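Structure record follows, encoded as C-alpha cells.
A single protein chain has been omitted; all remaining protein chains appear in their positions.
Right, chain A next:
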Amino acid sequence: MNSKNIILILLAIALVFPLFAGPYFVNVLTTIFVFLALSLSWDMMLRTGQLSFGTAAFFGLGAYASAITVLKLGWNPLFSIVIGGLFAGLISYILGYAVLKLREIYFSITTLAITSVFSVIIRNMSDLTGGAGGATFKSAIFNGDPTKIYYLLLFLTLVVIGISEWFKRSKIHFAINSIRNDEVTAKSSGIDVFKYLLLVFVITSIIQGVIGAVYAQQYAFVEPESTFSLNFLLLPIAMALVGGIYSTNGPIIGAFILGIISEYLKLIIPYGHLIVYGLIIVIVVLYMPSGIYKTVKGKMLTNNGRRESYDHT
C-alpha cells in the first residue's frame, strides 16, 4: 500500500467520522485538529532555524480580534475568523521587522515576551476586551453544533497541511533550509534571508490567528489568562518533538498520539495524568531524538535494506 492510498483512506475516515462517532469523540478529534494546526505552524517556523515561543501570542490575538468583531461590531462569526487571521498576520508583519533581526535565544525570549505583553495590553483595554474577566458571546459558532465545528477545523487543518507541503515542495524549502543550515552561505547564494523569514513568520502567525479565532468562537469565550495560555505553545511543541520536527508527517503523528493519550489518561488517572503525559514526552525525546516518524521510517528502511541484501546471497 503506497502513501497516497494511506492518505486517501485517512481522509475518508476523517470525512465520515462524525457520522458514526458520538459528540465526545468528535470533540476529541476537533481538539486534536486545533493542536495539530498549531504544531505544524510552529514547526514551519522552526524549519527556518528560528525557535518561536510566540505561538500562543498570535493564537490569542486572533481569538480576541474575532471576539471583538463579533461582540462589538456584530459581524458574522465565520467572517470574524478571517479577521482574526488577518489581524494576527498584520501584527506579525509589523513586529517581524524588529524580532526577525534577532537570532537564537534572543528571538525565542522576545517572542515569549510578546505573548505576555499582548496579554497585559488586552487585560488593560477593558472597554474593548472585557478586561481580566474576559468576555462571553451570546452563542457559539454554528450554535455549538460539534459536527459543523469539526468540519470547519478539519477543513482548516487540511489547508495548514497543504501549506506545509507547499513549503516542502517549492523554492521556499530550499530558502528556509539554507537559512537554518548556514545563514552566511544562504546570503552569499542570493537568498533574501529577511524576506523569507518574514514570509514564514507572517504565514504561520495567520494560521495561529485563525485557529485562535475558531477556538474563541467554538467556546464562545475569551479571557486573557486562558486565551494566551502557554498550553497553546507547549503542547504544540511537545507534539512536534514527539512526532518529529522539520516535516509535515511528524507534527501530525505527534498531535494524534499525544492528543489521544492525554484524553485516555484523563479517564484512567483523573489526578496526575499530566505527570504520565510529561514522562511519555521525556522518554520519546530521550530515546527517539528525531521523533517517532523519522525513527520508525528509518527502521523500516534499514529492514528493507537487510532483506534485499539477503536476497542477493
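The working rule: contacts are C-beta pairs under 8 Å (C-beta built on N, C-alpha and C of every residue); 3 or more make two chains touch, one makes a residue touch a chain; residues count from 1.
As a convention for this text, contacts and distances are computed from a predicted model.
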Query raised in the report: Going by UniProt, what is the name of the one chain that was not included in the view, given "Transport permease protein", "Peptidoglycan-associated lipoprotein", "Amino acid/amide ABC transporter ATP-binding protein 1, HAAT family" or "Sulfite reductase subunit C"?
Result: "Amino acid/amide ABC transporter ATP-binding protein 1, HAAT family"
Query raised in the report: Of the residues listed, A:116, A:170 or A:231, which one is in contact with the missing chain?
Result: A:170
Query - Residue among A:28, A:78, A:140 or A:193 that touches the chain left out of view - result: A:193
Query - Option from A:76, A:126, A:185 or A:231 whose C-beta touches the chain left out - result: A:185
Report summary line: Against the hidden chain, chain A presents residues 170-171, 174-175, 177-178, 180-182, 184-193, 246
